[in-house]
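Here the complex is missing one protein chain, while the rest keep their positions.
A and B are the chain letters, set down in written order, and residue numbers restart from 1 in every chain.
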Amino acid sequence: MEPKVLTGEHFINGDIACAEGAIAAGCTFFGAYPITPATEVAERMAERLPDLGGTFIQMEDEIAAITSILGAAWTGAKTMTATSGPGFSLMMETVGLAVVTETPCVVVNVQRGGPSTGLPTMGAQADMMQARWGSHGDYEIIALSPSSPQEMFDLTIEAFNLSETYRVPVFIMSDEVVGHMSEKVVIPQASKIRTVSRPRPSGRKDRFKPYQPGPNGVPPMPAIGDGYNVHVTGLTHDEQGYPVMSVDTQKEMMARLLGKIRNNLHDIIRTQSYLLSDADIVIVSYGVSARTSYTAVDELRSMGIRAGLFRLITVWPFPEDQIRELAKRVKGFVTVEINMGQISREVQRCAGSAVPSYLAGHSGGTVITPDAVIQLIKEVF
Amino acid sequence: MKYWREPLDTGDIDVVRGKVHIIKDRCKGCGYCIEFCPREVLGFSKEFNKKGYHPPMVVKSSECLNCHYCELLCPEFAIYTVADDVETEASV
Partner (left out) sequence: MARAKRQTKAKSAPLEEIPKHPLEDLIRVERIPHIWCPGCGIGTVFSACLSAIKQTGIDYGKFSMVSGIGCSGRGAGYVRLDSFHTTHGRAIPFATGIKMADPSVNVIVFSGDGDLFAIGGNHFIHAARRNMDITVICINNFIYGMTGGQVAATTPHMAKSATTPYGNPDSPFNLPMLAIASGATYVARWTMIHSRDLTHAFVEAINHRGFSFIEVLSPCPINYARRNKIKTMDMVRQFQNNTIIKNHAAPSELDIDFQKGVVLGKFIDIDKPTPDEILVKMRDQRKNP
């Protein structure tokens, strides 16, 4: 029987690394439904969880998979599911339920080409806006985008920590390339891994209000059987958790749901800068596309073009302020992503009309080569 | 109660009597308790409750045998019965 944290160096693919990250983070429940190219996450969890006292269950569809992890989360467990495009679409309604009931959970999307069945075995990054806006209504969400199998491990742990801290579903927006790419993954000692668990309530049970916020805007969360007798609903609710169909309640609830993310951006947003301090041209990228962007920056530099990379590790919430700051001093932006313009719209919105913003995109099925990025930059700047 | 023949265990049987409690303002006037009471203990009251419905009222209190059927049927948790003082045939 293998231990919980597989400390050491491994040569594994991104999907497996993601599963190991989840286990290291303390995930004990996985609701599954097979879909290429995310299936390996489920398979690894199926193999590992029973030995660790956890539960793996393959449900009848993706809706059931994500709904089961919400139910399980209310028993106090850290829970996860993994899917790809079509499954992600099916999960969207329940993402809204997780948001409004403030149920922590992690949803992995190993993106493939779409729309519809699209390119099941080939990568894309075209679900980025769906991750942000896919469920109906207003909400804030957290999405992380790993660029390597190592980050699939590291960021899955981060995803759980953020989810537990803010009681919000967190997406791992990976893609087929990173998911199926095998690289060295270093798993640290268990004691060196920082894990966070949701705040639990204390005090008088009869006076407990399940949606009364704590100091960071996040209410403590009891588990089933803790004796708090909570009512949890997808309807607009007051601090007691009871449905109230009123403008004021909606306003209050929404302000807090949005506020707990918007007021903690400094804690949530993670980005990485590469040769940005003197850059004229900023390449904005994330996930697998960030890998090719590094090469593009190096090659552009060798040609004497002062390019730099602004890599989004947290894609949502979007680092608006950082882009605005950069826009004040650079000549322009190029967003590199495997879609026909999604995050580039955000960059454009934040850059404003002061500097131009371009897309080095692709309709999916393959990565964007450094040459394509270089060529575009040479053409437009 | 009149019998054509006195049962042999009459003296040993406790005849349970019930007392009906009605939380009038919870009632929505469906009438199930009145309609399905096996002893016809209840009837519609003429008064209106807070919500504007006619709640039930006890019309034959001595008939209630504390069977709880009104309590079980009531969709509103508005009626229930408790055992009244024990009376046996012998003591009457």
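The criterion applied here is as follows: a contact is a pair of C-beta atoms (placed from the backbone, for glycine too) under 8 Å apart; a residue touches a chain by one contact, two chains touch by 3 or more.
All figures in this text were calculated on a predicted structure; none of them were measured in a lab.
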Visible chains in contact with the missing one: A, B
Touch criterion as defined above, residue of A:7, A:36 or A:75 at the omitted chain: A:75
Which residue of A:232, A:254 or A:372 touches the chain not shown here: A:232
Selected residue (touches chain absent from view) among A:199, A:243 or A:259: A:243
Interface with the unshown chain - residue positions in subunit A: 1, 28-29, 31, 50-51, 53, 55, 57, 59-61, 63-65, 67-77, 79, 93-94, 96-97, 222, 224-235, 242-243
Touch residues of subunit B, complete complex, unshown partner: 14, 16, 21, 23, 26, 28-32, 35-36, 51, 53, 69, 71-77, 80, 82-86
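Here is the rule we go by: only the chains that are shown with their structure count from here on.
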Where subunit A and subunit B are represented by their mean Cα positions, the distance between them in whole Å: 61
